[in-house]
Structures are given as structure tokens and as C-alpha cells.
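Handing you a structure now.
Removed from the display is one protein chain of the complex; every other protein chain stays in position.
Labels run A, B and C following the written order; every chain starts at residue 1.
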Amino acid sequence: MTDNVHDHSMSIKRSADEAYLIAERDGFALLDIAIDEYRLKSTLDNDSCGAFVCFEGRVRNHNNAASVDRLTYYGYEDLAINQGRAIIEEAKKRFEITHAIAIHRIGALEIGDVAVWVGVVSAHRYPSFDACRWILDTIKADIPVWKQEYYEDDSSKWLSNNG
Amino acid sequence: MTDNVHDHSMSIKRSADEAYLIAERDGFALLDIAIDEYRLKSTLDNDSCGAFVCFEGRVRNHNNAASVDRLTYYGYEDLAINQGRAIIEEAKKRFEITHAIAIHRIGALEIGDVAVWVGVVSAHRYPSFDACRWILDTIKADIPVWKQEYYEDDSSKWLSNNG
Amino acid sequence: MSAIDMTTNIESTMNINVMYFASLADEANCQQETVSVQQDTSLTELYEQLSQKHRFSRPQSELRVAVNDYFAKWTDQINDGDSVVFITPVAGG
Partner (left out) sequence: MSAIDMTTNIESTMNINVMYFASLADEANCQQETVSVQQDTSLTELYEQLSQKHRFSRPQSELRVAVNDYFAKWTDQINDGDSVVFITPVAGG
């Protein structure tokens, strides 16, 4: 196993600015640097919205019993953007929300780093909660992102969200 | 009706720093200036937590059919802090969360201002969603905060969360 | 004789500090007042007396009550020096 077989999935082809523009327009993008929550949040400002709900998924220092040192996320960018657009479109049909944006980070992450950010605004509070949770669950189920955890003894393994 | 009968409920007795300290320690406080979400969020950083969920309640430009210009929140600070502490304690018993913090702002607010902020961290994602929603609902039901909306024609009225 | 009036027998009365918020402050036209009531006056009786005095529009059934900065039951006893607040339906969030 050599590192370079994963090079294409550890960084994005676009610039970070392009990724933010895609996220703002279509609702989803991958990013390969630290997620700027405030930039994402500002795109959701809307005077008709009384509710803003956001989720941040951060790298934990443990998973099950094992102590996690760091982990790396890998993504299939073009499919992720297409599937992400479909997820946000579907969320807007399912829930009474005004707008939603999500970004997933790829590359090497440290403990505490934000791996995924989902923000939703709506007139009333429950649709934002419901949509934020549904978008997150659907990202975890359908967005082509993979993760390898590295442990203290330098071993690593591929993880999966569904067993 | 004179303004001064509400003076005691439009500002807090404590300094903003004291309010943040109380929120950090007990989980809840009232504040009479703009809520600094980043300050609240930073108190929730925890390497064992993979999930952060937050809710922001913002002043909408409409309520039902009426166009809202601005509104004023009034609070009974000492009861709010005592009741808020009980709410956060109860949330920690009900849900598998690590920590939670909420702040409600009082005084005159403009459209778009954040009136209430609730943040929760947990190892896994669902308890943060569930607890954030429960804390918000319970704040709306039990925290002694009142609100008067002002409309374009300068009329105003007292609102209630339960009918 | 109204229990709100001062009585001559100081032993049989208690002073209660009542704070007002929201529409009750509008109707009472004050933020707070100290009232002297007979010993063993219940919270229900206290609200009834103040409601007559200030012509409060809300019946007690729509209110909650707090004693010394904690929510209380309407059946809780109050004592001399206690602080009481009648809580109209809240509207936070």
C-alpha cells in the first residue's frame, strides 16, 4: 500500500473559494482545508428566518475503545457534489426550510477538527432541527467519503458508517 | 403605561462577564447585549465530543401575518438563572451529553438579532440534537422571559408561547 | 378589612415583597411593592387581594408563581420577608 493511490481523494480539484461558491449555490461541497463556519453561516442570514440550527462533526479522541490519534478523510469530489446537491434539494422538499448548506472536509485531520458542518435556516424551529439531522444522516449514508483512523501504535483501519 | 415599570426586566443586574461565567458554570444566563456565540461555543470544546449542535433563535421580520419592526424581551433574571440551571441539569440526566450552554438575551432587539442561543456537545450525534431541541422547548416553556412586538404602525402587544 | 392594609397588631402580619413583570407591571403601574398581609395568607389569597387592588386582567389560573426566585406551588406557604412574583405566560425564544 502506497500513499499515492489516495492522492486524488485527499484534496479537492477546485479552489476553496470555488468550493464555498458551490456550497452556497447548490448546498454542498467538499473542502480540503479547515471549514470556516462563520463564512457558511453568513450565507444563511435571512430576515424571514427565526431559526438557525447547525451541526458540527468533530474528530473525537476515541472511537469505541480505541484511542484515536488522528484520521484522514478521502472523498470522491465530483460524485460528492452531485449527490450533495440532490440531498439539499430533497431536504428542501421534505422540510419547511428556507436554506441549508453543508460541507465535508477531506484530508488529514487532527483531534477536534471539524469534519462536517451542516447549517439550516427556517421560519420556525422544528423544521431546522429535523432537516439538519436528516441532512447529516443522509450525508453519512450517501456521500462518497471514506475515513481511515490512526491509532497510538501507528496502526490504521478503514471505517464504515454501516457496520 | 410608562416605560419605567419594565426597567428592572430590560437589563441584567450582573456584568456580561458574570453572565458568561454563570452560563459556563451552570449552563444558563440572561444577557442584555449581543450574544457572542463564539465565546459560548469555545466553552464547549471537548476532545471527547464528536458532535456539536447549536440553535439560534433570531428576531424574524414577521410573525403570523404582521410585519414586525423590532421587539423587546423582558426577563426575571434571578428566577431565569435558577430555572435555567435546573433545565440544564435535567438535560444532562435525560440525554447522553457532555455539556450544554444556553443564553437568552433581553432588552430591545432588532430584526436578525439572536434572542436565544443553545449549544450542546456529546460523543455521538443524536443526543446533541435531542438535548438541544428539548432545552430550547423547555426554555420557551419555563424561563421567565416576556416579549413585546412592535409593528410598523407603532402598535405593540405582549406575546405568549402557549396561546 | 383587606389583608393588604396595615394592621395594628405587628405580630399577626408579614411583609411580602412583590415584583411585577410584563403585563402585570403595566397594570400595577409599578415594578414592585411591599405589602403587609395577615400571617397565613396564602399565595392564592395574596394574588386575589392584589388583583382587586390593581384590577389585573388575568385570572390566577393563567399564572404561575415564584417565591424567592424559584418557581413555587400555589399551595406553598409564604413567610415574612419573602419575595413573590406572579408569572404571566412566558414568551422566550
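Simple rule for what comes next: contacts are C-beta pairs under 8 Å (C-beta built on N, C-alpha and C of every residue); 3 or more make two chains touch, one makes a residue touch a chain.
All values reported here derive from a predicted model rather than from experimental measurement.
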item: Partners of the unshown chain among those that are drawn; value: A
item: Touch criterion as defined above, residue of A:22, A:35, A:97 or A:136 at the omitted chain; value: A:136
item: Residue of A:35, A:97, A:121 or A:145 touching the missing chain in the full complex; value: A:145
item: Chain not shown, touching residues in subunit A; value: 1-2, 4-9, 57, 73-76, 78-79, 82-83, 104, 115-116, 136, 139-148, 158-163
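Following the convention adopted for this analysis, only the chains that are shown with their structure count from here on.
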item: Innermost chain by mean C-alpha position; value: B
item: Separation of subunit A from subunit C, taking each centre as the mean of its C-alpha atoms, in whole Å; value: 53
item: Residues of subunit A touching at least two other chains; value: 125
item: Contacts with two or more other chains, residues of subunit C listed in rising order; value: 93
